[in-house]
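After this line comes chain A, so read on.
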Amino acid sequence: MNRLVADAWRIARKDLAIERSSRVVGSQILPFGIVMLLLFAFGVDPELQVRGGERSILAEIAPGLFWITVLLALLLVSGRSFAVESDDGSLDALLVSGVHPGSILAGKTLVVAIQLALLEVVVGAGSMLLFGVRVDDPLHLLVVMLSTTVALAGAGTLLLAVVAGYSGRDTLGPLLVLPSMAPVLIGATAASGAALYGTGSDGAAWTWALVAFALLYGAAGIVSAGALLEDV
Partner candidate 1 sequence: MFWGYVIAGYGIAAVVLGTYVVSTLRRGRTLSRQLDPEQRRFLDD
Partner candidate 2 sequence: MSEAASPSDDGTVPPVASPVARLRGAVCVLGGFPALAGVDLDLHAGEVAWLRGPNGAGKTTLLRLLAGLGTVRQGSAEVLGADLTRVADRRWLRRRVGLLAHATFLYDDLTVEENIRFWADLHRSDPGDVDSAMARFGLDGRLRTVPVRGLSAGQRRRTSLAVLVARRPLLWLLDEPHAGLDAEGRAMVDRLITDATGAGATVIVASHDADHMPALAPRVLDVAGGVVRDAPAPGAES
């Protein structure tokens, strides 16, 4: 067990070192988030108010836009997480090093989650600045963001491991990830809406659902890793 955790941590640290030196997050992923913010502002008139004039329509739909951005970024980030390995057959090398596949998926999930969290901070701050989003219940929002991030990272890593080593994975990945993650997206949007504006009475139920998704998808990858990555 200790070995599993230690190896997962080593792989995560290695991936973080690669990301630090390649600067893809800073130069591509975060700018992607900002571009999305701007596109939403172009697509939806920021002046339009919801009925009652409490806030702009853009601020109202910001939770949905926010999580769509994160979901799309997930495709980029988790795709990259495996591309780093299969570029030079390193997935084989990890296996030959006697690493348990569970450690590989756990390490990768952690790194994907960290990158998504970074993006969420930037896009979240941007939404507050540009869309006039304000936060009612920061603690609730934190729980929502944490569990959604873990669920997305776990599922993204798991589903991309399903197609690892297959040449058409860049196009097949989204087909697997997007429909599977739609329930998480729906829940995250509803729960964030509740955390931001206190709208809807279902925020708490959705938050619990998100925590369940996080546990489920976080564990699923680690449990099934052996079946997925052995003999790639």
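Everything below uses one rule, namely that a contact is a pair of C-beta atoms (placed from the backbone, for glycine too) under 8 Å apart; a residue touches a chain by one contact, two chains touch by 3 or more; residues count from 1.
For anyone wondering why these and not others, all candidates are chains of the complex that A comes from, given by their letters.
Remember, it's a predicted structure, so these values are computed and weren't measured experimentally.
Among the candidates 1 or 2, the one in contact with chain A in this complex is 2. Across the complex, chain A meets candidate 2 through its residues 1, 3-4, 7, 10-11, 14, 17-18, 21-22, 84, 87-90, 92-100, 226, 230-231.
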